[in-house]
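Missing here is one protein chain; the remaining ones are kept as they sit in the complex.
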Amino acid sequence: MFKFILKRLGYMFVTLWIVATITFMLIHAIPGDPLASMARKLPDQIRANFYAKYGLDQPVVVQYGRFMKNIVLHGDLGESLAYQGRKVTDVIKIHAPISARLGIQAVAMGFFIGVSLGVLAAFNRGRWPDYLVMFIAILGISVPSFVMASLLQYFFTVKNMWLPTTGWGTFTHTILPSIALSFGSIATYARYMRANTLDVIGQDYILTAKSKGITKLALVWKHVIRNAILPAITILGPQLAGIFVGSFIIESIFSIPGFGFNFVTSVSDRDYTMVMGQTVFLCALVIIAYVLVDIVYGLIDPRIRLTGEKR
Amino acid sequence: MEKILEVKDLKVSFHTYAGEVQAVRGISFHLNKGETLAVVGESGCGKTVTSKSLMRLIPEPPGEIKDGSEILFDGKNICTMSEKELRELRGSDISMIFQDPMTSLNPTMTIGKQISESLIIHRGMSKTEAMTEAIKMLDLVNIPDADKRAHQYPHEFSGGMRQRAMIAIALACNPKILIADEPTTALDVTIQAQIMELIADLQQKLGTAVILVTHDLGVVADVADRIQVMYAGQIIEHGTIDEIFTNPQHPYTWALLQSVPRLGTDNKAKLYSLQGTPPDLLKPPVGCSFAARCEYCMQICREEMPEVTTISENHEVCCWLKHSMAPKVDIPEALRGDK
Partner (left out) sequence: MAQLSKEKFQIIGCENSNAEEILRPSMTYWQDAWRRLKQNKVATASLVILILISLMTIVGPYINGFSFEVTNNDIVNKTPDMKHWFGTDNLGRDIFSRVWAGGRVSIIIGLIGAFVDTVVGSIYGGIAGFFGGFIDDIMMRIVEILGSIPYLVVVILVSLIFSKGIGAIIIAMTITGWVGMARLVRGQLLQIKEQEYVLAATALGANPSRIIAKHLLPNTLGIMIVAITFDIPSFIFGEAFLSYLGQGIQSPNTSWGALASAAQPNLMFYPYQLFFPSLFISLTMLSFTLLGDGLRDALDPRLRQ
């Protein structure tokens, strides 16, 4: 087991390093002068100072070295080009918690509602709850999150002024964005859990359990759900990643000052160093999430816990 | 001999998109206390459906135990029992073990817990009491290091051990009847023998009656008291083990017995095999279901179902050859003089 965790962690660091490198390369592949896009007319001297400050006059390799060194040794993800003195880490500290709150709500909703719907559908196969859940699931997968967000916004805030349109601050501000953000997740989990639960229900050991005369509740809880939910945890990683990214648009639509919104602004501002730092942070989050989920799954599934290997 | 289970005119069908498949077409039999009844027949003859129906484990829909069927146990008709009564019955009065031990155990629950489950429900034991009893059961089925093994998961057990664990689960509450549905089919031959010995041994110790469902006559010879042969959803012959092996009456039984390879067979001789396939149970044949494959088939066989002929107190057969107007047909050469 210990070996398993160690392997995963080692893998994680290697991936993080490679991803940081790729991000660096991508940003430096963007044509044009990063400072030219700041609509400022700068005298040459000031421009030269600028370059020197950001190390933009150094050869790429040196810049890379500096970049990596800063991250590893100082946890410093760089500084904004557009707003002098503003560090990426500062920006993250301010905006990330907001996105985290939104994201956690969305993930929790996605998981719990989605899994429950999926199990409900599986136990009522062919009857109306099944069709209803499948309908919701298909909608959730096909209707893009921004369409859903717009619909929700229009119906709940414009047509009927029940909830605030944009902004952040109170609990009511979090309702619509969370729903919009989690809808795709709910749909995915519902579909997945339905298929999984149906699969488990058809297994031989369920018949064995039934033949022991246990109650329906015990059957569902201890035998069906316990086995069906394991694979659902494996897709938690990609779902988390999806929610991180989905927040970009949702935050834009609802004007929520979160990390995603900030990222989008940096991109349109062409604030390259900021974009680079934020991307590295985001990718790191995703990779860490994947590894954590992997480890948690390994701890829960007795087959892996004991043999330390994927089956 | 005291009867503990009596089945009367059991009919079980499945409603599929293609129509109604009559898997079991009106069978009647009984089980005596402490005896072993073997139910043999090829795949699809209805023996598994029968065994599962005894505890109402067939999903209804699409399955249906038709009206008029009776399964009498302990003075009650299982066919009309409520869910609650069924739950009390299962695992405690009647238990079942299944064919594939690999897939029949919950992979995320320890063996000990799986055994304890029935004890907690039916005997009202606490978790610790149940676990102690579970360890005793594992001992009883000859699993070494029972106290360690009880906390392990199914995938840590070998195939034979898993089947033993299943037996432990089934016998934990000392049921009156154990239904064993092809318990050795998925195991190696050497393990097969061990498991059958174990079942026989436990049966003696605990006095359990056993219904052994199998398609392997070789397994049956050692352990069964009585045999019933099923074909296409019907019982075509049944009797004590002696009677069936020394004086089989139905052509299908002859075919089954001839298919078992014997030690004395000549090197170059062809192995006997029965031609054809069982009939389609969507449209069961009007007459004798075996008519299409029987070398002694007569016109009457195709037209009408044969009556039941009593050969002796325990031996009955369902065949037109026993009718007074039918020609005399002897037991095939190969089976004569065989004990």
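By written order: A and B. Residues from 1 in each chain.
Going forward, a residue touches a chain if its C-beta (ideal position, glycine included) is under 8 Å from a C-beta of that chain, and two chains touch if they have at least 3 such contacts.
Small disclaimer: the values here were computed from a predicted structure and weren't measured.
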item: Hidden-chain contact residue, picked from the options B:C297, B:I311 or B:L335; value: B:C297
item: Interface residues of chain B (partner: the chain not displayed); value: 275-277, 291-300, 303-304, 320, 323, 325-327, 329
item: Residue ranges of chain A at the interface with the undisplayed chain; value: 15, 18-19, 22-23, 26-27, 29-31, 138-139, 141-144, 146-147, 150-151, 153-154, 158, 165, 241, 244-245, 248-249, 252-253, 264, 267-268, 270, 275, 279, 282-283, 286-287, 290
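By our rule, only the chains that are shown with their structure count from here on.
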item: Centre-of-Cα separation between chain B and chain A, whole angstrom; value: 54
item: In the complex, chain A residues that touch chain B; value: 203-205, 207-215, 218, 222-223, 226-227, 230, 301-303, 306
item: Interfacial residue positions of chain B with respect to chain A in the complex; value: 55, 57, 86-92, 95-96, 98, 100, 103-109, 117-118, 121-122, 153, 155-156, 166, 169
